[in-house]
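Removed: one protein chain of the complex. Kept in place: all other protein chains.
A and B are the chain letters, set down in written order, and residue numbers restart from 1 in every chain.
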Amino acid sequence: MENKVIIAGFGGQGVLSLGQLIAYASIEEQKEVTWLPSYGPEMRGGTSNCSIVISDKIIASPIVDRADCVIVMNRPSLEKFSPKVKDGGILIINSSLIPDSYERSDICVIKIKANDFAEETGSIKNANLVMLGAFVGKSGVFSVETISKVIDEKFSGKPKLIPGIKEAFKIGYEIGQKY
Amino acid sequence: MKQLMKGNEAIAEAAVRGGCRAFFGYPITPQNEIPEYMSFRMSEVGGVFLQAESEIAAINMVYGAAGSGARAMTSSSSPGISLKQEGISYICGADLPCVIVNMVRGGPGLGGILPAQSDYFQAVKGGGHGDYHMLVYGPSTVQEAVNIMYNAFDKADKYRLPVMLLGDGMLGQIMEAVELPEMKDINSFPKKKWATDGSGIGAERRVINSLFIDPDSLEKQNYNLFSKYELLKRDETQYEEYMIEDAEYILVAYGTVARVCRSAVDILRGRGIKAGLFRPITLFPYPTDRLFKIADKEELKFFISVELSMGQMIEDLKLAVNGKKKVNFFGKVGGNVMSPEDIVDNLISKIEEN
Partner (left out) sequence: MEILYKKSKMLTDTPLSYCPGCTHGIVHKLIAETLEEIGAEGNVIGIAPVGCSVFAYKFFNCDMQQVAHGRAPACATGIKRCNPDKIVFAYQGDGDIASIGTAEIIHAAARGENITVVFINNAIYGMTGGQMAPTTLPGQKTTTSPYGRIVGVNGNPIRLSEMIATLDGPCFVSRVSVTDPVNVRKAKKAIKKGFENQVNKKGFSLIEVLSNCPTNWHMSPVQSLDFVKNEMTKTFPLGVFKDC
């Protein structure tokens, strides 16, 4: 069973670190994983994206052309990456920044006001965690306990941030589960 | 225990564990994580790290360090590797061991910073002036790169030549789970009697040199070098085969592209098309003999060389196949990378053409 994910947004929206959290969670659950970032000048202010492949067996291609899930944090990313969602796949849209309507009947589209919810948790920087929550809630790829453990490990240097981060994840998770 | 690591950092750590104790580099994307990692790791293990004033200086620092017996390495990306060619030629001419990483980016000129395989010729055919080769590996996963790097210094010391790890931007930037090997005991490495450690005097003194002004001496040195390459061909050639047995179409690819090809083979097999993958792991020596033999398979209709270049490895593939079967080509350049689906579509169109 392979799960291919593309995450895209502005540099600074935590796109790459969201991907890394997914990668760490995969390792935590003894799964194979590849995390491939876009790199170079576009990391500085422009668009940023990464591709993650999660699998039970050894991963061949780390390149994702048809994704099981695409997470878009801004409008240019929606235009560029939404066509890559395969039939029956998931598209998670940050509707705080992408208010446009988006219709595709062959996939599940989740619209979530990630920035607004993140601000409720104390920091707009948690928007990526809201998206992660929606992804995990909908796909069920990881257990909530795994994510919680990864958050504790990765943010162990900033313990004050952890409650807000977990809260953001929970908001997203509950919304994701409803779809 | 497996841990998630970025390719560049995992490669650097594997070098340290394989005995690297001197690193000389210069910044260039997409390999900067290697010198950045080495800048603190070398001091932790009592090694030497120096950011040189140029790639030219860096490779000559490697020359000096390696000549005095250290396990020394440098890393760079395409334009930087071009600058190192003079030094690499001298290192080969003087029979010095070292390790060089090239995280290839698109060219020519300043080119781009995205993945490419367009330095294949430079890596396997020479690159600098004179008749020489390096032992060149094209790993396709971070784990394989780690395993190769871990033993790279042993190979370099054994044959007294540079070992090049030819990666691409993807291999450097990707994060994967890796199992890191144990730290090698640096006191266990064979003593280098030829190294200029300063103790030589009189008949015992050592000279590191690539100048042979007498034509017979230079000819002899060229033959010496090529006798080493014969040993490499015999003992170091590595490749991997996937679904070759009954294959009618064989994709030939190295590095990260080979992984994309492997996914393509799975898709093609799922559609009932008998595709296979041949993956050279050593690019010099190239697995010529094996490919020559595979080309005899009756059911095999054609090869296709899949590369991130305008067609470089295909020349070695054609030499190996020696006209026995048709060799097609599919490439992407400029930093664009093909998806498994692109390869599937290309192969199907090639089948229809034939």
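Going forward, contacts are C-beta pairs under 8 Å (C-beta built on N, C-alpha and C of every residue); 3 or more make two chains touch, one makes a residue touch a chain.
Because the structure is a prediction, the values reported are computed rather than measured.
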Displayed partners of the chain not shown (whole complex): B
Contact partner of the left-out chain, one of B:L50, B:I244 or B:I267: B:L50
Which residue of B:V45, B:L110, B:M183 or B:V207 touches the chain not shown here: B:V207
On chain B, residues whose C-beta touches the chain left out of the figure: 21-22, 24, 48, 50, 52-54, 56-58, 60-70, 72, 86-87, 90, 94, 196-202, 205-211
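Assume only the chains that are shown with their structure count from here on.
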Rounded Å distance between chain A and chain B, as computed from the means of their C-alpha atoms: 35
Complex contact set, residues of chain B against chain A: 2-4, 29-30, 113-114, 169-170, 173-177, 256, 259-260, 262-264, 266, 337-342
Complex contact set, residues of chain A against chain B: 20, 23-24, 27, 32-37, 39-41, 59-66
